[in-house]
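All protein chains but one are shown in place.
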Amino acid sequence: MSVTVQEADFDVADETKSLTEGDTDIGAVVTFTGLVRGGTTANPAATMTLEHYPGMTETELESIEAEALARWPLSATRIIHRVGPLNPGENIVLVITASRHRQAAFEAAAFLMDYLKTKAPFWKKETDQDGQGTWVDARESDDAATRRWTDTDKRRS
Amino acid sequence: MSVTVQEADFDVADETKSLTEGDTDIGAVVTFTGLVRGGTTANPAATMTLEHYPGMTETELESIEAEALARWPLSATRIIHRVGPLNPGENIVLVITASRHRQAAFEAAAFLMDYLKTKAPFWKKETDQDGQGTWVDARESDDAATRRWTDTDKRRS
Amino acid sequence: MSDTVKLMYFAWVREKVGMSSEVATLPKTAKTVGDVMAWLKTRGPEFKAAFENDTVIRAAIDQTHAQHDASITDAREIAFFPPVTGG
Partner (left out) sequence: MSDTVKLMYFAWVREKVGMSSEVATLPKTAKTVGDVMAWLKTRGPEFKAAFENDTVIRAAIDQTHAQHDASITDAREIAFFPPVTGG
């Protein structure tokens, strides 16, 4: 039940172990790791820089985590998101869910990632080998993935 | 793209690393770990023994894996299932999926587990503290989870 | 099918029949998995007990899942077991 925003890399095994150790009521652990993809032949590997909104990021991630805990019977959850410069192949984000049953663990992990992608204030900038920077565009498919969990909109209006 | 049935434990981090290392086209890695749950206060922790059908098990798991690869754009998959005696808290099964995108990785991992649960010839026996053994009953919810992926039945008729 | 076939038993089916496998000569009238189970029931009290409630028993022919009405023609190995519970 914790979220961390950090520049440092994370270790999936260590995080899983500290989340689940000693709890034999857990029957299913799902981890999701998001990585920086390399470029294509036409547009070779770019470095990525992740910017975020300190304070709001943690609040949003905790709110997303609380929502998951309210929806599914989870024993434990963990979210880590890296910020700063990242190279292709490096870890970006880790979500871990633990539950008695696999369906809750799978659904909650997918939910956390969908919400994180559309609610948490992170922005990716890619810098190509010529030093040209481009802000990554948001994907409509991410909004669609989030909408499948609910019809309500939690933004203030 | 490999399946292993073994008595020994597995290391999720090692397996993930050897599956994804050097492939920067991977953007998403999902791992599922199934564990032996402890007992309740009324019925304290039992040990579990997993029996399987050597030969058929591997064939079924490879067939399930091939089906997942045909359905989703996956960079890599891995299935490890343990057999023999297992204590509460110990790992039973590991599924790893890697893909460019998270949805394929999530869906394929859930699919692999649903199919494995209902098609792969493993049987669990629980032995309580008095030495009393009980074969675990199959769950209708597992059959229902598998049916959501297809209406066809691949069994011979 | 050949004259003999390997029969395999798993989990509580194995425990009830008291063996994990055997090589058997099936009666010529046995054409399907269901026919084999009907014959097995006649082989003694332990087989009768194991296959009494035979609708719950699953089968595989040559390591592939098979329905009770599946033909056993050319089968080399027929296995009987409860619904699987791995994962």
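Before moving on, here are some points about what is shown:
A, B and C label the chains in the order they appear, each numbered from 1.
Here is the rule we go by: contacts are C-beta pairs under 8 Å (C-beta built on N, C-alpha and C of every residue); 3 or more make two chains touch, one makes a residue touch a chain.
Keep in mind that this is a model prediction, so the values were computed, not measured.
Across the entire complex, contacts from the unshown chain go to A. Of the candidate positions A:3, A:28 or A:50, contact with the hidden chain is made by A:50.
Considering the full assembly, A:93 is the residue among A:29, A:68 or A:93 that touches the omitted chain. As for the chain not pictured, it touches chain A at residues 34, 50-53, 55-56, 59-60, 81, 92-93, 113, 116-125, 135-138, 142, 154-157.
Convention: only the chains that are shown with their structure count from here on.
Ranking every chain by how far its Cα centroid lies from the centroid of chain C, the top place goes to A. Centroids of chain A and chain C (each the mean of its C-alpha atoms) stand 49 Å apart. Averaged C-alpha coordinates give centres for chain B and chain C that are 26 Å from one another. Across the assembly, chain C contributes 87 as residues in contact with two or more other chains. For chain A, residues touching at least two other chains, in rising order: 102.
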